[in-house]
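Note that one protein chain of the assembly has been removed; the remaining protein chains are unaltered in position.
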Amino acid sequence: MTALIALEDLRITIPTAQGRVLQPVRGIDLSVARGETLAIVGESGCGKSLTALSLMGLVPSPGRVSAKRLTFSGQSLIDLREAEWRELRGPRLAMIFQDPMTSLDPCYTIGSQMTEVMRTHLRIGRQEARERAVSLLARVGIPSPAARLEQYPHQLSGGLRQRVMIAMALSCDPDLIIADEPTTALDVTTQAQILGLLARLQDETGIGIILITHDLGVVATMAHRVAVMYAGQVVETGDTAAVLTAPAHPYTEGLLQAIPTPGRTARGALLGSIPGIVPPPTGAVEACLFTERCPYARPVCAVPVPLVPLPGERAMRCMRPLDERAGEPGYAALSEVMS
Amino acid sequence: MTAAALISASPRRLALHRLLRHGSFWFGGGAILLILLLALVGPLFTHDPVAQNLGGRLVPPVWDVRGGWAHPLGTDQLGRDLLARLVDGARVSLFIGIATVLVSGLIGTAMGMAAGYFGGRVDLFINFLITIRLTLPVVLVALVVVAVVGSSLTVLVVVIGLLLWDRFAVVTRSATQRLAHSDFVIAARAIGSSTPRILLIEILPNIIGPLIVVATVEVAHAVLLEAALSFLGLGVKPPLASWGLMVAESKNQLLFRPWLIAIPGVALVTLVLAINLLGDALRDVVAPEGRA
Partner (left out) sequence: MSAQAALSIVGATRDYAVSLHGERRTLRALRGIDLEVGHGEVVAIVGESGCGKTTLSRLMLGIEAPTSGTVTVAGKPISSYHRIERAGLIQPVFQDPYSSLNPRQTLGTIIAAPLAVRGEGNARSRQAAAEEMMQAVGLPPHLVNAYPSQISGGQRQRVAIARALIVQPRILICDEPTSALDVSVQSQIINLIGALQKKFRLTVLLISHNLAVVYHMAERVAVMYLGMVVETAPTEQLFANPRHPYTRSLLDAVLPPTPGRRPTWSEAIAEPPNPVDPPSGCPFHPRCPRASDICRSAMPEPTRGADSMFRCHHPLESMA
């Protein structure tokens, strides 16, 4: 399977005013194939959003991106100039953000925002762009699309605005869509519709999707493969079903135990919880970054841990394989101590 | 957000840290401190500011060949020591500036908080008052009142104080409005806090930053207004010294002895500039999003 986008050892550093250097992303390997959805999942501050922005050339200054390899359909994206990024963004790479209200310009109609993008990148006329916009809005399930073109963003509900964002992302037939928490701001019923829409569009066009989310329910529904991020590193990656049914890394295991799930967790029972907080993104990595919060931590964990391949195209970043940990008390014991 | 996670100093210490790295703060604050010091301890070292010496009239400052160290800044047309009068004028300017802002700040903040917190009719009424106040030409009204009531320091403070509360009211109103519906104010209501407690303990400490900024602007405003009124003869009465009065008393000497006007003029500009610089620094620290 040839990768649509592939990156090796992606690092992002941000120098601070106080003279320190933050390392929110510390060496990430990822790849996405055509027609595939990769979910990047993690808690706030794990570096998942910055990773997504780096794939669009949008890491805000003074952040610096470096990578051993960062290719998109065979073309290297390392040290691309701003003008070259602009050629890619829109026609080839598109992004959907969490809050469509802030990514749509409140001063312009939906129609003018949609047609402007298409006329710039596809070099088509006003009339043709308009017709294309109507068909795109229809394709994302918006009723009476022609009338919507004349409306302003604030006249649409959150769900409709997110559909408009998706229509705009699709407007130049990109190869890859990066969706950063696309449904976090929406109601559950609307979330299901938007996710269904993305899945259907992927089936129709074979587009690649990188889905950034903190919600393992969204991951389970949408993603073919998943990468779990913690403190700027990928700690576990593999086929979604495999990772979610049999998590290999203690962090993934902790996340899954923390979510109340009808049918799996007993009602009212104590949920597993991960104690402590994410370590600050500074300094060299000298030990497993999860050690302080990990119920399975042992002296052996005090080394920088590599991503170890597992059978079935999986990998994880833990010194203690699953069978070695078997039988140890884990998170359940921790949550009892805490409450 | 990663940066926010790293911040572990208390908000006050952080603000102080930013302030201490601000150039305008050092310059403006230093100049004000100097003027304040002069106003407080200056009279101990200078001549009597009202003692006339008709034999020694219009002595030029020390940098002129005819001047001398007896009167470093020279004397005026009545032979009074200019340095002593400058120092005395600084006391008047600072007193007027600070006292009027206490009056106007109290009025404006109370009105703005009431309008912002209660909304509805209270808000409508206070907005009406603000609009009326904004239609009044400040200098003209001050002139009329002083002309009718007569002039004294107290009258000046009250008149200027009653005229310059509008900016306090506007800023306080919008800041209070923003906070009145925040969760922590609703939580305060839910724990049974009285309305005064909510206004004074929950809301006021959160809007004090912008208020301090407005206060610096208004101090400068009041200082200038007092100078203007005194220049027109409706402010501070002789023999009390005021920088505006000093300029007025010497205005017919403009061409022949320019220092008589330049010295109080430079003092006025320095004080107002220093106050504004300090205000700028404070604004950058307490309300950086409002930077123009």
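Chains here go by letter, A and B, matching the order in which they are written, and residues are numbered from 1 within each.
The rule is simple: a residue touches a chain if its C-beta (ideal position, glycine included) is under 8 Å from a C-beta of that chain, and two chains touch if they have at least 3 such contacts.
What you are looking at is a predicted structure, and each value in this text was computed from that prediction instead of being measured.
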item: Chains on display which the left-out chain touches in the complete complex; value: A, B
item: Touch criterion as defined above, residue of A:Thr16, A:Thr102 or A:Thr245 at the omitted chain; value: A:Thr245
item: Option touching the unshown chain, where A:Pro60, A:Pro106, A:Gly263 or A:Gly327 are the choices; value: A:Gly263
item: Chain not shown: contacting residue from A:Arg69, A:His214 or A:Arg298; value: A:His214
item: Missing-partner contacts on subunit B, residue numbers; value: 5, 7-11, 182-184, 186-194, 197, 202, 205-206
item: Absent chain, residues of subunit A that touch it; value: 43-44, 141-143, 157, 159-160, 187-193, 195-197, 199-200, 214-222, 240-241, 244-245, 254-265, 267-268, 270-274, 277, 335, 338-339
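As a working rule, only the chains that are shown with their structure count from here on.
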item: Rounded Å distance between subunit A and subunit B, as computed from the means of their C-alpha atoms; value: 53
